[in-house]
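So the structure is just underneath, and the comments pick up after that.
One protein chain omitted, others in place.
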Amino acid sequence: MKDYNEAFNDVPGTVIFDATQSRLGFHLNQFCMSLMKEENREAFKADEKAYLQKHPMTDEQRDAVIARDFNRMIALGGNIYFLAKIGATDGHSFQKLASLMTGVPEEEYRDMMLAGGRSPEGNRSKSENR
Amino acid sequence: MKDYNEAFNDVPGTVIFDATQSRLGFHLNQFCMSLMKEENREAFKADEKAYLQKHPMTDEQRDAVIARDFNRMIALGGNIYFLAKIGATDGHSFQKLASLMTGVPEEEYRDMMLAGGRSPEGNRSKSENR
Amino acid sequence: MARLTGGIATSHVPAIGVAIDLGKTNEDYWKPLFAGYDFSKKWIKEEKPDVVILVYNDHASAFSLELIPTFAIGCAESFQPADEGWGHRKVPVVEGHPELAWHIAQSTILDEFDMTIINKMDVDHGLTVPLSLMFGEPEKWPCKIIPIAVNVVQYPPPTGNRCYNLGKAIRKAVESFDADLNVQIWGTGGMSHQLQGPRAGLINQEFDNQFLDRIVKDPEGQAKVPHIDYVREAGSEGIELVMWLIMRGALDKDVEEVYRFYHVPASNTAVGHLILKNKT
Partner (left out) sequence: MARLTGGIATSHVPAIGVAIDLGKTNEDYWKPLFAGYDFSKKWIKEEKPDVVILVYNDHASAFSLELIPTFAIGCAESFQPADEGWGHRKVPVVEGHPELAWHIAQSTILDEFDMTIINKMDVDHGLTVPLSLMFGEPEKWPCKIIPIAVNVVQYPPPTGNRCYNLGKAIRKAVESFDADLNVQIWGTGGMSHQLQGPRAGLINQEFDNQFLDRIVKDPEGQAKVPHIDYVREAGSEGIELVMWLIMRGALDKDVEEVYRFYHVPASNTAVGHLILKNKT
């Protein structure tokens, strides 16, 4: 059990959405779910801060949402499928979000994917890169 | 599987809430669930017919509700735990409902229970009573 | 490591909750029933469990027909008493133990039980009546509760064998949780009763007493009993007794019977109650 969870920590650049993350991110992710309704998307777009105040998140989580800092949201318990509702509300695809999270310009990211994607070499284990 | 379901048909005076009953009674039972909210109980009490019209049940089911014919509701797919919300709305206990379903006056039913309840003898199988 | 020290079985008849809430426990009708729990109240004050894993079934309160989980585990911080049609029971909020609950969820899923994880749920008389019977009417429940809701309303419920094995998997999970906790497991529901139709009021004292013997001494045999036998012998709502097998599966095969109580009737139902303790 412990081994099960610890094994994932060795994977670079990856946060596994386990119990710890799920508990941390519960209200952040539930806020994201609320964006599945058109009227809520409108309300959020009209006044992001006011909308976020209605959800019992931490201020850190609210700031990360406003900054559209998806890596930070993930660190604070956000799950990518939930966070994608923010992307959808902004009119952004998963690929746009990926470019934000990897810090690579969108066109460059797209070209990487067309060339076969990010290689697993050096990306399997944190120990590979030491 | 077939045997699993058929075995229950041999039990007298009993309707097992299986797939068939559940499909038949879906909207009747969902109506009962709506009575878990105080405002809905008020609305139902104020105008039963109008309230029932808002739920996509059959007219047969609506009539059985209005008549408080619990055996009929069960035959039409109602489940006792759902139907108990109607009882609760009327201020009736499970024991009152039992007296209605068994056709025994409430005091007599209560006395039967105090004396040890309905005996299983003759009540295990329909074939026992032939 | 956490220790699973004992198990309690008890009926969870809603009328018992009503009797407590309306202050009727001293009436002639109810007195013998509540007297049967006097020992238990003292016993649990000495045992002081930190956490109770409370196996019960929802009675169309949290789960409608839209979604019916076979096994659901409550991982939330807290659970509110449900409004079952006559307002919320005025009992304390049920505080969960999210760390242990999530641990059990993960451990049992990896052991191939297909749990539904719940982070928001109201709990009905199936859960709160056993708490009242064991703890009386405190300001606040004296321990954390992990609800495990089992479907016994929509057919088919899980088999007795599956329930028994889930108990074993829960024990394994508890004993691999890294904290010094005294954990109990309770199995609730039953005993013989039928709430529906012309056969309502069925009580089978012989079956119930054999069940009490067997769940203590031959749980593996009891786990093999098919659903039809419960319905035939113990009434359509007697099927709730399969939940006692989850409690039993979490205990040693050879277990100490600390206490037993049996009483007829509470409203439509035969009331059974056991306290079991692991010898190890």
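Per-chain residue numbering starts at 1, and chain names A, B and C are given in the order in which the chains are listed.
One rule holds for everything that comes next: contacts are C-beta pairs under 8 Å (C-beta built on N, C-alpha and C of every residue); 3 or more make two chains touch, one makes a residue touch a chain.
Source: prediction; values computed, not measured.
The chain not displayed here makes contact, within the full complex, with A, B, C. In the complete assembly, the contact with the undisplayed chain comes from C:158, out of C:158, C:187, C:249 or C:272. When the whole complex is considered, the residue among A:7, A:50 or A:66 that touches the unshown chain is A:7. Hidden from this view is one chain, which touches subunit C at 65-72, 106, 109-110, 112-121, 154-159, 161-162, 165.
Remark: the residues of subunit A touching the chain excluded from display are 4, 7-8, 11-19, 22, 26, 29-30, 32-33, 35-38, 41, 70-71, 74, 79-82, 84-85, 87-89, 91, 93-95, 97-98, 101-103, 109, 112-114, 116-120, 123-125. Listed by residue number, the positions of subunit B touching the unshown chain are 1-2, 4, 18-19, 22-23, 26.
Convention: only the chains that are shown with their structure count from here on.
Here the spacing of subunit B and subunit C, counted between their Cα centres, is 24 Å. Subunit A and subunit C, compared by their mean Cα positions, are separated by 40 Å.
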